[in-house]
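The following block contains the structure, expressed as structure tokens.
Selected chains from the complex are presented in situ; the others are not included.
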């Protein structure tokens, strides 16, 4: 029998949204205040879901400590209290929109999780702006 | 690659639940306190999800400002600080249950969004009573 377990976590980071090849005018039109050249920042809230069989002996889909430690090494350590544009290799050539941050986190965790698990990432940039990757119905 | 973006919003409205063709007794039996003829009200919390391809240049599924503006014109302006039964044409002949409000909001937004996007609506009538339209697994 399968179930889905979810672990919540958080990190705080600075970022700036702009396309390097665009003019300042184009960037301001599309990204507005998010294009502030001196950066702004967020408290990102992260939910990682892991779907798999419930182990009949332990009653666990997965020990959430494994998920917690993986989030720590793959997400919190490289991103927390960082400037996503300047301090990370992941966003050196990728705009750190919430969509792309969620995709990057998904790909990093997917590479480290056993294949028998399905995973999904939900990222809150603010209380009101949220992304789910991969795509889902609500 | 597809992702789902979610925008949260809120509106405050009065409503009353009753079937015009039913007796007062029948209405009280089915709708209880919600059938108070002088109305009661809620702070409705709304989440609109939009699923589509992540634009490889901007890193956006959709500029959430477009979603925010659409919620403003289609939901907040007609419903906020209104009496859903008396002040709106949408519920002139439709009971404003949370289910029907969610369906009406979905249909209004669906008509205005480009077809390449899938959308979904989650409506919180209270902290404890919630509707998702169209139907979903949790």
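Residue numbering begins at 1 within each chain, and the chains themselves are lettered A and B in the order written.
The rule is simple: contacts are C-beta pairs under 8 Å (C-beta built on N, C-alpha and C of every residue); 3 or more make two chains touch, one makes a residue touch a chain.
Because the structure is a prediction, the values reported are computed rather than measured.
Complete-complex copy count for the single protein sequence, taken from this structure file and not limited to the 2 chains in place, is 6.
Assume only the chains that are shown with their structure count from here on.
Centroids built from CA atoms put subunit B at 28 Å from subunit A.
Touching subunit A in their complex are the following residues of subunit B: 1-9, 47, 49, 51-52, 54, 57-61, 63-65, 118, 120-122, 132, 134, 136. Within the complex, the subunit A residues that touch subunit B are 17, 19, 30, 32, 94-100, 102-103, 127-138.
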